[in-house]
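Here the complex is missing one protein chain, while the rest keep their positions.
For chain A:
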Amino acid sequence: MSTADDESVGMDYLESFPRKFLRVYLPLLLIIFFLLFPFYWMAVATFKPDAEMYDYEKYNPFWIVNPTLEHIKKLFFDTDYPLWMWNTVIVSVSSTFISLFASVCAAYAIERLRYKGSRYVGLAIFLGYLVPPSILFIPLAAIVFQLGLFDGNLALILTYPTFLIPFCTWLLMGYFRTIPYELEECALIDGATRLQILIKITLPLSLPGVISAGIFAFTLSWNEFIYALTFISSSENKTIPVGAITELVNGDVYHWGALMAAALTGSVPVVILYSFFVEYYVSAMTGAVKE
């Protein structure tokens, strides 16, 4: 990202604080309030006992009078939630690593080996990025069933790369392009093989790109819903988003406390990971769009 970080203050000093408050800070605060409120609401409902949750007259809905862990306890011990969490972790980690491996190889070949037709393959992979899962899930369900993968983690581990590989390859191609070709030429003269060059020169130099792609791919697979909903049927094989939405609603009885606890605890791992790698995440998101 080439940021034109403006040290030049421009005309900013002419603006008084109250004016800037009205023009910038107030709208910003309002938008941030709008963006964060659902999370606050999720957290409040998670720790609120049922008596307070359904009684807005006696208790102010914005506060918790007697915080409780009852919903979380119910979620962890009375449902398959720990299994869903485990499945989500397994599926996200494996599909991320499979995609990274395949994408690093593909991006290196397209960008650096420049084999015959590599331009067109690169373009085709980008087009693959634009194919949305909601038009693929029906035929994929048929394929998954035929291959005997239905209702197992493997169904998700093998299908998630379809939206991860195009994205990661495209992002990594951009990173590989920025590494000076001369470095590879030197190594070639010294007798290194292409594989050695990839592992010892290109990969270490593009590590930020690989991390960005990995983080983004991980959050995408953690978020995935439609494939998991279609290819998985038994409760113990579900992922968190699917399990929460299908197993915590008994007919017309919504277990709001448990639902919110699932939403909150299912979000926390991604948010923690994200908070450690914000810069990488943002560069992956904007990098994929930029070119």
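Everything that follows uses one rule, which is that a contact is a pair of C-beta atoms (placed from the backbone, for glycine too) under 8 Å apart; a residue touches a chain by one contact, two chains touch by 3 or more; residues count from 1.
Going forward, contacts and distances are computed from a predicted model.
Taking the options "ABC transporter permease", "Peptide/nickel transport system ATP-binding protein", "Error-prone DNA polymerase" or "Cytochrome P450" in turn, only "ABC transporter permease" matches the UniProt protein name of the chain that is not displayed. Considering the full assembly, A:Ile226 is the residue among A:Val89, A:Ala187, A:Ile211 or A:Ile226 that touches the omitted chain.
Only one residue in the set A:Thr79, A:Thr96, A:Asn153 or A:Thr169 touches the chain that does not appear here, and it is A:Thr169.
Within the complete assembly, residues 1-6, 8-12, 24, 27-28, 31-32, 34-36, 38-39, 41-42, 45, 53-54, 56, 61, 98, 101-103, 105-106, 108-110, 113-116, 118, 121, 125, 128, 130-143, 158-159, 161-162, 165-166, 169, 193-194, 219, 222-223, 225-226, 229-230, 240-242, 244-245, 256, 259-260, 262-264, 266-267, 270-271, 274-275, 278, 281-282, 285-286, 289-290 of chain A touch the chain that is not shown.
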